[in-house]
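Omission of a single protein chain aside, the complex is shown with its protein chains in their original locations.
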Amino acid sequence: MGGYSNPATQRPLRLGMVGGGRGSLIGGPHRLAARLDGNYTLSAGAFSSNPEISKASGADLGIDPARCYGDFSEMARAEAAREDGIEVVSIVTPNHLHAPAAKAFLAAGIHVICDKPLTASLEEAIALKQAVDASGKMFFLTHNYSAYAMVRQARQMVATGELGEIRSVQVEYPSGWMAEAVEKTSNKQASWRTDPSQAGAGVIADIGTHAWHLARTVSGLELDELSADLASLVEGRRVDDHAQVLLRFAGGARGILWVSGIALGPENGLRIRIFGSLGGLEWSQMDPDALLHSPLGKPRQIIQRAAAGTSPYAQRLSRIPAGHPEGYFEAFGNVYRDAAAAIRGGCTSGLADPVFATVDDGVDGMQFIEACLASSASNAAWINFNSKR
Amino acid sequence: MGGYSNPATQRPLRLGMVGGGRGSLIGGPHRLAARLDGNYTLSAGAFSSNPEISKASGADLGIDPARCYGDFSEMARAEAAREDGIEVVSIVTPNHLHAPAAKAFLAAGIHVICDKPLTASLEEAIALKQAVDASGKMFFLTHNYSAYAMVRQARQMVATGELGEIRSVQVEYPSGWMAEAVEKTSNKQASWRTDPSQAGAGVIADIGTHAWHLARTVSGLELDELSADLASLVEGRRVDDHAQVLLRFAGGARGILWVSGIALGPENGLRIRIFGSLGGLEWSQMDPDALLHSPLGKPRQIIQRAAAGTSPYAQRLSRIPAGHPEGYFEAFGNVYRDAAAAIRGGCTSGLADPVFATVDDGVDGMQFIEACLASSASNAAWINFNSKR
Amino acid sequence: MGGYSNPATQRPLRLGMVGGGRGSLIGGPHRLAARLDGNYTLSAGAFSSNPEISKASGADLGIDPARCYGDFSEMARAEAAREDGIEVVSIVTPNHLHAPAAKAFLAAGIHVICDKPLTASLEEAIALKQAVDASGKMFFLTHNYSAYAMVRQARQMVATGELGEIRSVQVEYPSGWMAEAVEKTSNKQASWRTDPSQAGAGVIADIGTHAWHLARTVSGLELDELSADLASLVEGRRVDDHAQVLLRFAGGARGILWVSGIALGPENGLRIRIFGSLGGLEWSQMDPDALLHSPLGKPRQIIQRAAAGTSPYAQRLSRIPAGHPEGYFEAFGNVYRDAAAAIRGGCTSGLADPVFATVDDGVDGMQFIEACLASSASNAAWINFNSKR
Partner (left out) sequence: MGGYSNPATQRPLRLGMVGGGRGSLIGGPHRLAARLDGNYTLSAGAFSSNPEISKASGADLGIDPARCYGDFSEMARAEAAREDGIEVVSIVTPNHLHAPAAKAFLAAGIHVICDKPLTASLEEAIALKQAVDASGKMFFLTHNYSAYAMVRQARQMVATGELGEIRSVQVEYPSGWMAEAVEKTSNKQASWRTDPSQAGAGVIADIGTHAWHLARTVSGLELDELSADLASLVEGRRVDDHAQVLLRFAGGARGILWVSGIALGPENGLRIRIFGSLGGLEWSQMDPDALLHSPLGKPRQIIQRAAAGTSPYAQRLSRIPAGHPEGYFEAFGNVYRDAAAAIRGGCTSGLADPVFATVDDGVDGMQFIEACLASSASNAAWINFNSKR
């Protein structure tokens, strides 16, 4: 089926990983996403800062024990020195380790794929951006939700003017996993994600950056200012678990970003609705193959991935005909696929417009988090936000 | 079927109407709602301030021409003087006429059913409340959306603690009817609804009060303060067509109220989501027979009107077994039904807790509008909101 | 709003009722439907064959006791003799009384609105048709489900060729009310609906005729032959509670009709899907304001009642703007509205194509039931079905 993208027919790239050892939530999905289209071979890792856990984790994955490290700096040096050393590394540690790990690999001449949010502070993020720029290496931020085929379809419809002038962007990410005091259990995820020193912030950093990146990617709008009201609604919680943010965009458009960890109902209810003078769009992460399009004066349409109405731009990201759901891993795989294409020097399909989040998106995301924290600390005062740095 | 409510078996009440003549949008639905359960006979009206249009409109409805008035004051006096005069009047005029008309009928000893928002200003609303209190007559505000059976079900589930402590209330009412500059057409509705002098405000007054009343009715929470960002997103518009409001409730719960007239997609997408420590609820006006309940640690449930899980409290408002959709008119009819029951001195079913919006809800709604306007005029500053007056 | 239909502006018709007394399931909805648009005044009734219950039921409804009869024959004679006698009667008894009651009123020169199925046997149905033809009076069968606005929209889209040549019609009506042995309780409905002598048959007669009428109305196809497999899946049940029917239409189209009383899930899941060479349609009774249209080679559309894409033909049946759900009673009211229009000599709106089920539809429905029973009795043998009688 000509329209479907084929996996690369080139030699797989040698991939390393930092973090993602036994007990990790996100290491497995990263590896699966990397494996999905056959573009990578996992060759080395510093899967844990505990060398024994790192080796054991590597053994689970069939990695040469000699290439299972307990320290990412050592790994960067050692891999750079090998002829068959890794070409690109995935960093899937808690947030505060992203920057030091990334810098070590960039300095060693190795491309970086990094989980989001970029860092634990804006200051760190800016320094990391400088390191990326200085290194000449590529940096990919895994904003996997923005990589769903139908998100790209939405982005293109907005970019080409199909919705007219954009007037409003409503984005939300309700989830309920923090509705109980999960940090009081032995849940490893809950532990670091609710520790201000490790996570930087709560839901605004964790899922807020996903929601913000989605809004920004689809709308293409510049944010002028925001007013954020963050709250910790479960007793004893040390980070925000509920965030409500008013958005004012350049040109006058308005929006709301709402994310929550206490919203019992949809497990990962990321959703965007965007309204222009000529139409509206709605997309939900839990039904990702469908994009609802409401053109002015016409009936609502359901544009289905890989079916009629899908642009070549989104079609490029489809692996299977319409009606066969693609999901979370396929979106995540799109990030890895486009990263491989970019590293190799172009997009697989020849279709223009490879889209991937870069260190600039990461800085923007950190700026968003810090602006929200600053606004909330000032009773939701308006904070000027200039995303052009 | 014992569980279904029967229409009153008593003599219908004699009903009058102010407004609602030819070309009116809302007169017809009020009449249909009144007729639905056989509790009223429409007997008189001041259907228009133009006596000829009033008579012609009355003729369409089979009203005695002698009881078709061109002036509501005259109507109040004349009807009060008749032995068979109206017992209750429905006021369905533009907002700025609600107060003077209501006062005239209250003074004449006639109960009032009034469309929302209560008045065009808070000052007027407070004065009207005093008139109601002084009159000893009953006053019903037609918050029809809050009268859907499953909204009442939701309210009761919250009130009885089934959701635990309420942490967040998210309410929205997107619609798209103002996406174009409809006020530049000859649309009568658009004309008065976008004229600040007639409507008081834009969407925040029109649908914002519905959304706010819904949030208040279901959650039972007191609002502490709000921060509102109102906008006119269509060029040349003189009232707000998009409103975003942050809510802080007594006790710490947070919420957002978002209403829009430029949101192309759902035609009348009123929806509430409410989250407590023990569960979440979701209800959408466009699918009103279903209430989604997400109890902590259990699968999501769809409570269907008149089916398993519906409380007697909501069951009382069902007219037909589950799976046969009830809609807008049935909810509107619930307002008229409970009004008739209250006028007659009790609820039809003997089940406690007749729920209807009163003049207090109207004052609260006007206070909400004015607080939103004040906040927005001060760059979304927080406005203290004490709903206990 | 010019597009919405207004209630008749003529004198209400005087309506009588046979059946529908205290404890009746369907009497209330018929009365509500009649009342909805103000076209009828309920003036007399034989609400029960027990004169006392009839009088008590009439008293509940405010009917003159002198016009509450214990016998429909007496009622027909008496009403015909009054100057202010009823002009039309609604027959809402168990099925086996439809024919004798209808004949009595037709003979008295009174129009008849009759619940479905038409009779308890095809023989009776044919005799009734002859009585209708001989009387010169009008006869309306209350196929309320076929009267939803968006069913009419679907019908028109098929009729005008928008779907191309029709290839398949899939209609189903799952419900679960008979999943338990309800006939062993004191449920009055369950009692007569599961008694072969009163109901004629089980689900095939009760909801099967609704499903069949819907398929026939929307598709416009002639049925050539059918193969039916009826079953009683609950122990001790005396009528069918599950029916599966293969359909072959003139011209080669195929279809399935499936109805069930033991299908736990959707409470009244009537649904039709129809497929042509140029597109497909899907409509569900539990979401009746939406019609899904899948044009060949284009994205799926959701045509919403009273919104873009609705034809004037369906618009005529809308009472309220899009996004405000209309439901069961509004559809039922459409039957009564079109009946009033036809009795008065034309459609209210001037739009062509008044649609109402007639005695011919009733005969067709009875023929369908009998063909299904005959086929099932012969191990689902094909039965020739010539709907042209």
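Every chain is named by a letter (A, B and C) in the order it is written, and numbering of its residues begins at 1.
To be clear about the criterion, contacts are C-beta pairs under 8 Å (C-beta built on N, C-alpha and C of every residue); 3 or more make two chains touch, one makes a residue touch a chain.
Just so it is clear, the model here is predicted, and its values are computed rather than measured.
Engineer: Out of B:10, B:191, B:301 or B:358, which residue would touch the omitted chain in the full complex?
Structural biologist: Only one of B:10, B:191, B:301 or B:358 touches the chain omitted from view, namely B:301.
Engineer: List the residues of chain B that touch the chain left out of this view.
Structural biologist: Touching the chain left out of view, chain B contributes residues 293, 297-304, 307-309.
Engineer: Even though one chain is hidden, which residues of chain A still touch it in the full complex?
Structural biologist: Given the touch definition above, chain A has residues 1, 4, 6-7, 9, 11-12, 25, 28-29, 31-32, 35-38, 59-62, 175, 177, 189, 266-269, 285-289, 304, 307, 319-330 touching the missing chain.
Engineer: What is the set of chain C residues that contact the non-displayed chain in the whole complex?
Structural biologist: 167-168, 170, 174, 176, 179-180, 227, 229, 231, 233-234, 242, 244, 246, 248, 252-256, 258, 260, 262-265, 273, 275-277, 279-280, 282, 292, 294-296, 300, 379-380, 382
One rule holds for everything that comes next: only the chains that are shown with their structure count from here on.
Engineer: Using only Cα atoms to place each chain's centre, name the chain farthest from chain B.
Structural biologist: Taking each chain's C-alpha mean as its centre, the farthest from chain B is A.
Engineer: How many Å are there between the centre of chain A and the centre of chain B, using C-alpha atoms for each centre?
Structural biologist: Inter-chain centre distance comes to 43 Å.
Engineer: Between chain A and chain C, what's the gap in Å when you average each chain's C-alpha atoms?
Structural biologist: 54
Engineer: Using mean C-alpha positions as chain centres, tell me how far chain B is from chain C in Å, no decimals.
Structural biologist: 34
Engineer: Two or more other chains touching the same residue: where does that happen in chain A?
Structural biologist: Residue numbers touching two or more other chains: 300.
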